[in-house]
Structure formats: C-alpha cells, structure tokens
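Every protein chain but one is kept in place in this view of the complex.
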Amino acid sequence: MTAPALALSGLTIRDRSGTALVCDVDLTLEAGSVLLLIGETGSGKSLIAQAVMGLLPAGFSASGSIAINGHAPVEASQAGLLRLLWSRETLLLPQEPRAALDPTMRIAPQLWDAGARDGTAWHGEAGHGLTTQEALAAVDLPPRVSRAFPAELSGGMAQRVLVASALVGRAPLVVADEPTKGLDAARVAQSAALLASLGGAGRALLVITHDVALARALGGQLAVLRDGRIVEQGPADTVFAAPDHPYTRAWLAADPSTWRPCLRCCDLEAPVLSAHGLSFGFSRAEPLFSGVDVHIPPGGILGLTGRSGCGKTTLGNILLGLQPPSAGAVNWQGVDPYRDRAGARRLRQRYQKLHQDPASVFLPGRSFARQFADLAEVVPGLVLDDALPPLLERLRLDRKLLARRPGEVSGGEAQRLALARILLLKPALIVADEPTSRLDPLVQREAIALLAEIVASESLGLVLISHDRALLAATADEVLDIGAGEGATILPGYARGLQEASS
Amino acid sequence: MSAARSSFWPGGAAGTVLRIVASRLVQAVLTALVLASLCFAFVQALPGDAALRIAAARSGDDRVTAESVARVREQEGLDRPVLAQYASWIGRLAQGDLGHSLVSRQPVWQELAEHGRFTLGLGALGWLLSYAIALPLGIACGFRPGGWLDRGTNALAVALASMPSFLVGIGLISLFALTLRWLPPAGFRTGAHMVLPALTLALGLAAFSVRIIRNAVVEVRGAFYMTFARIRGRSAGSAFLHHGVRNAAIPVATFAALQFAYVVDGFVVVETLFNYPGLGDLLVKSLLARDVPMIMGAGMVVGLMYAAVNLLADLACIGLDPRRLAGRGA
Partner (left out) sequence: MTLALTHPPARIRRPLVAPLLLLGGLAALVVIGPLVIPHDPAAQDLVRTLEGPSAQHWLGTDHLGRDIAARLVHGGVRSLGIAVSCVGFATGVGVALGLVAAYAGRVADIAIMRLADLMLAFPGLLLALLISGFLGGGVLPMLIGIKLALWPQFARMARAIAIGELAQPHVEAARLAGFPALTILRRHVLPPVLRQTVTLATLGLGAAIMSISSLGFLGLGLQPPTPEWGAMISELLPYLAEAPVQMAAPCLAIFLAVLGATLLGQALAEPPALPEEM
C-alpha cells in the first residue's frame, strides 16, 4: 500500500494574539485521489493550505504534524522544511492565478519548473513527457498563449496556465486554493474538469473551496470545516446525499440549485418599466447586445444573466437612465428618461440600484445615520424619525448600527443598510447588480429571500443581475440571457406563472 | 481580447512606439513654440526702438547712424505688422537660425555647442556617479527593509533631499576644498575640477533615486510571482535574477526621466556655484544680461533635451514592460 499524499494530524493554527483559528485538524489524502475541504469565509480553510505549503503569514504559528508523500512527518511549525518540498513534492494553485505569473515575461518560459529549463518535462515515475504545446493543449488553451504575456490572459486562462504547469511539473501533491473564486457558473464546470484532469494524471489534489457546485462536480473525499474545526467528513457522494451535521445541511440547503421557484401572478398591463429594441456598443466595435426587449410588471422579477463582459451591468445602467443606449427606447411609466428631461427628473428617485459591493454606496468616513439624514435633502416630506425605525425593524437591522461607518459592519448588514437607503427613496424598480456575489451562501439565501419578500409586498419591479443561473432560476419570474449567441434568449416566465395560477 | 490580439501582430507594437515618439515630438515642438513666442513678446515689449538696439549691438553704440538704423529696420522687416514679424521670426527659427548673441556677437549655435560640451560631460558623470551610489545602496536597503542600513540611508536621503543643490555644493567645498584641501573649489581646466560639481549633482540625484530603487526592490520581493517562482523550484537568488530585476527596473527607469527636471535645477545652480562654463552658467549669464537670442537658444536646448530624455525613458519602459505594448497604458 502506498503512503498517503498528505496526512495532517492535530494541526492547530494560531494568529498573533494566540487565538486558535484552526483547531486540532486531522485529515488524510490518499495518493492520486481528491480531498475537498469546504467551509465559509473565515472558517480557516485557506490557512490549512498555507500551512501545508509553509506559507502562513508572518506572526501566525502552527502546531501538529504534516506528512507529505510518505516522507517522515514534519512539525507544522517548521515552514522551512515544508518549503524544501516545493516543486519536487508539492505545488500550489493559488487563489489569484494571475498574480503568480511574472507580468513582464511570456507564458512559455513560465510554464516550466526551474529544474526543467531545457523545455522538456521531467520524466518521473508518472512518465509525462509533454512539450509546451501539448501541455497547453491539455488544458484547452490555443498554442498562441505560449507567446502571450499574463496581462493578456483572463483569470480563467491564467488558471489553466497554472494547471498546465502542474501537469508538466513533477509534484505528486497539488493544493488548489479557491480555484473557482471569481469565475462565473459556466466556468466552474470547466474548472472542475480541469482539476479532474490533474487527478487523472496521477496527482493527489487538496481542493479548498466554498463552492458547493465545484465540490459536487469533483467528488472524492469531503471535509466540512466550521470555525476551524472539522464538523463532518466522508465520501462526497455520501455527505451530499445524507448530510449528518446540522451545519452541513444548512450549507447544502443554501445552494440555489436546491431552492424551489416561487411562481406568482403579476399585473402585466401596467409595467413599472419596459424597453424596446435596446442595443449597445462602443463605436466601431461589434455591439455588446442588440434587440433586447424588457417588460417588468409591478412585483415582477427579471433575471439578467450572461457570460462576464457581455454587458449585463451596462444593460442595467441603461434601464436606470445612467447610460444612453445605442439604439432603442426605455419607458419609465410613460416617460423616456433619455428624451424627456423633466419627466426623468421627476421619476429619478423611483429607479434605484443595489450595488455589488453594498458598503461602497455609502460615503466612507460618514456615519450611516448622517447619510440617511442627507436623503431628506432630496426626498420631499421624508421624516426620518417616522420612516426609518419600522424599516430597520423589517430589515432586521439594529438601530445601533446607524452610529457606525461604512466598513464597520458585516457584508450582510451592509447589504440590508443599502436596501434600507433605497427603500427610503420609495422606488418603483430596483436593479440589483450581483447583489449577493460577495456573500457566503447562507447569508446570500437570507438576502435574496428578503429582497423577494420586499418586491412582493411593495409591488416593486426587480431586475436581478447575476452570473448564477441556479439563483436566477430559483428567484426570477423571467430570465434574460444576453450575449447567448444571436440577440437575447428569453425564457418565458410570466406565461408559465399565469398558466399554473389558472390551472 | 482586442488588446491581446494587438500584440500578436507586430504592427500593434510599432504603432505604440510611433504614437509615443509622436507625442514627445509634439511636446518638443510646443515647448520650442512657447519659448519662441515668449522671446518675441519680450522683444516687442522692450521700451525703445528695436532697430536702434540691433544697430547698436552690431556696430557699437558710438558708430550708429540714422542710415544704419534705417537699413536694419528694412533688413529685419521691423516696419512690417507685428503678426508678419512673428511669422517670419518663427519661420527663421524653424530653419534652425537662432541668431547671434547680443553680448559676444557669436552665433548662438556656436556658443551653445561650446558650453553644451561641458554640461554634457558634467551631466553624464553626475548621472553615472549617482547610480553608482544609489543602485547598490538601494538594493541593499530593499533586501533588508527596516534594518539599520535602510533607516540610516533614509535619514540621509531625506536630509539631502531637503537641501537645494547649492547647499550640498557649499558643504562639499567646505569639506574637501577648504578643510581637507584635496580638491579645487572652482574652475574647469582639469579632471579634478569636475569631481565636486559632479558629486554635488550625484548626491542630489541619489537622494531621490535610492528611495525609488529601494521601494521597487521591496515591492518586487513581496510580489506573489516571486514566491510562486520559488514554489516552482527556484532559489531566492535565481528568482530575483529571473523575475525581480526586470520588474524592479520599470519604476526606476520611469523615475530616471522625472529626475531630469532635478538635473536642470541642479546644473544651473551647480555650474554657477562652481563657476563651471556649461549651459546652465550660460543661461544664467544671458538672463542677467538680458541676452534674448541666447536665452531662447539655451532654454530651447534644455526643453528639447527634456523631451528627448522623456522619450528615451518611455522607450526603455516599453523594452522592459511588454504590457505597455498591448495598449493597456491608455
């Protein structure tokens, strides 16, 4: 029997103040197999990866032992010894793949380990004799990438380059830290296939992730980390099918693909917003999208999706009157904001946006209370003392938060404060641009549920922009995929809702 | 991806270089134009008869006659409208005719070439000396940020940066010329005369560049691609040579051009202090004597040199940093 690729026993990691961020973790990764380590932000999962690589930040201390590829166990505090294993025994696929590449050097020379400078791969037990072009082809990159500079690659392409370098390298243990961070849903599947190809090439994989979709796609052994402790572990299939620990159950339930869509009936005759034949493009270039029609009834939720860079945010801004379209017209309850200036000014406050980074809509360094008070300047008849308390209660926000400043509240709280700010303006329609992409799954589920509830009770229109199709499928009445080939594809939604309501 | 495509086609790269050269050329032409206009305006604004002044400058004050003044007026077109005079003034400059010095009566070009030789020698020596000081010191500090060498160098650099160059020069004269009597305090005849002026310039330059070099080294050493190169099996030294040096050189090269502004202040003041007959000395003397053609000539040479140095730095950065070619700088 071969020795495990990685065996952690009693791994504990403390920060400068001595607080234990990771407690007494035991994990085993068999040679050539996959171990998934999942948990939310702050659960300590990335620290484990750093400890294995001997890369803990200065001031952090580790105890316990780490055994790699059958070598004698090393005390976890001996970062220097762990670093001796770099390249020969261990390789890291870092969170930010582009930062790992020298920006001033072409890709080809960066693909190779220092020991393989002749341009042919190291021929070890596994016997992979790949050329640069073969390695790039193995990760689905065109040959010209070898002559490109890192700045010319997307994040996803840079990650492929690093996987290719793991393929031509000799390290049997590969640690992937958040490999799907910042990738949209369509790319997660590709990323999983890419990592699986490494497994196919005989590498053992330790994958650190918070992405349930990636975990489902990869399979293997699974360990769930919470507050620095492992709460559950076992084969991924088993854990997903029958989660044992309540935390794991909550975590899996927060995955949008398990949500049940709610189907409602809306008043289709008096839309809060409609638009016809919208297109947008920068001069001379191909238009990003064209011929987009939008129709949002009060209480209706329109999902907007598409690959990154397809113009989702731009379309949202066009609907909000922030960016004139190249062609087509927007209709705000009978007013075209780009042609009727007086009407646009009258209705301005009724069309609002919920930003991706909720804290950033508040002026830094100014308390929330003052910023809410500022709104009275532009909202006639707003009496904050009357309007704010019930709103805060409804959004489950503590009054004490108002004394704080942006940056002093959690992501979920900032999201709800931003929502409160918008609701004070009495909107007819909200464009929410990736409102939950920076939140942990459990918080995301809560935030989306709250948004949907408010949309229904206030009869607002909502445009929900997201790259997460599962989330949209579970939340929106209608989903518009821009940039999906020619023009826009509309998945009929209201019709379905009406049908089911009448039957 | 259009950015990515452009660098696969050589035309994109050449286009970027051309664009940079063109923009610096425009800078040079504009500088010259502004200077020429300033000088023209100044001459127009001088009280008294310009023809009389020129005639006096040509033949001596006591030999000026009404005929010679009239001849000058006709020859120089001083009876024409101001705009026509301005156009012919610019036209003559465009052909490279800078005129004659009002003081020495030599052609301006000749004087500039004579003095420029001295300045070029001094500038080159000062520049080389400054990097001979700043490079090893800056790199050493960058490898041990916060160490005693780093803190000491920083304190010294801040102190030097807080002195106009004549203070540095006076300090050096007091020490090496008056107290130790190793070197001559002023003059230009032998190599020894160059040492103190060049050192003054070099110290002023190094006070800034040592910090830039140190910060570039610190930043590059902290970059993740350096760690990753080591994860991929390079030693610390090999990673620095392969990835660090080139990346650290980019901000240093960019800064070298900005420093030229300091060199201008530097050599004007240093040449005056050490009585060294370079362009700066020439500029100050002509300013004091209100020798307009000379002022314009010297100012123009300095302005054009600045544009040329900026151009060189731009091109050096492109050579070091291929990202600029991908058209991402805009």
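Chains here go by letter, A and B, matching the order in which they are written, and residues are numbered from 1 within each.
FYI, a contact is a pair of C-beta atoms (placed from the backbone, for glycine too) under 8 Å apart; a residue touches a chain by one contact, two chains touch by 3 or more.
On a predicted model such as this, the values are computed, not experimentally measured, just so you know.
Among A:270, A:378, A:403 or A:449, only A:378 touches the chain left out of the display. In the complete assembly, the contact with the undisplayed chain comes from A:320, out of A:166, A:320 or A:439. Listed residues B:68, B:104, B:238 or B:272: the one in touch with the omitted chain is B:272. The chain not shown here touches subunit A at positions 320, 322, 345, 348-349, 351-353, 355, 357, 360-365, 374-375, 377-379, 421, 425.
Mapped onto subunit B, the interface with the missing chain covers residues 27, 30-31, 34-35, 38, 42, 158-159, 161-167, 170, 173-174, 178, 254, 258, 260-265, 268-269, 272-273, 283-284, 286-288, 290, 295, 299, 302-303, 306-307, 329.
Throughout what follows, only the chains that are shown with their structure count from here on.
Against subunit B, in their complex, subunit A makes its touches with residues 53, 55, 83, 86-88, 90-92, 94, 96, 99-106, 113-115, 144, 147-149, 151-153, 165, 169, 285.
In the complex of the two chains, the subunit B residues touching subunit A come out as 2-4, 7-8, 223-225, 227-235, 238, 242-243, 246-247, 250, 320-323, 326, 328.
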